[in-house]
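Have a look at the structure that comes next, please.
Apart from one protein chain that is not included, each protein chain of the complex appears where it belongs.
Presenting subunit A:
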Amino acid sequence: MTPGLINANPVVHETKARSVRTESTDENSVDEFDALEIFDILSQSCNHLNVVSEDDIDVDNKSSHVRVTFTPTVQHCSMATVIGLCIRVKLMRCLPPRFKVDIRVAPDSHASEAAVNKQLSDKERVAAALENPHLVEMVERCLQERDG
């Protein structure tokens, strides 16, 4: 009864070499949250499908707001909501609670863009989804480290 995969053989992208920054160890300076840091968090799990890139992340440290725009692999990707959910869960776990996280599908990248966006920003539905053991298991599997 397993439904056929919509994108059974996705193109797996090589992870691009990125600028590696050297972190300061100076106690007096403050490292603000930025797009690269969020990207690093996300790239630990779901980057190899090129769903999110560094440019798609906006961070406003002052007002504690993060917006992530992701691009599903194909137009009719049924996994779009799951991918969005994964990103939300990952950020929920890795960012301090003060941050408000907004997750959106990139414009014109998905057939039912509006519906997916609405679903992803609906707190109730996210909470409900996370009570569904099957969904949670799927999300957990997605979030496992790549080499784990």
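Just so we're on the same page, a residue touches a chain if its C-beta (ideal position, glycine included) is under 8 Å from a C-beta of that chain, and two chains touch if they have at least 3 such contacts; residues count from 1.
By definition in this document, contacts and distances are computed from a predicted model.
The complex includes a chain that is not drawn, and of the options "N(4)-(Beta-N-acetylglucosaminyl)-L-asparaginase", "N(6)-L-threonylcarbamoyladenine synthase", "Mediator of RNA polymerase II transcription subunit 27" or "MMS19 nucleotide excision repair protein" the UniProt name matching it is "MMS19 nucleotide excision repair protein". The missing chain, though absent from the display, is touched by one residue of A:35, A:74 or A:94; that residue is A:94.
By the touch rule set out above, subunit A reaches the unshown chain at residues 12, 17, 23-25, 27, 30-31, 37, 40-41, 93-98, 146-147.
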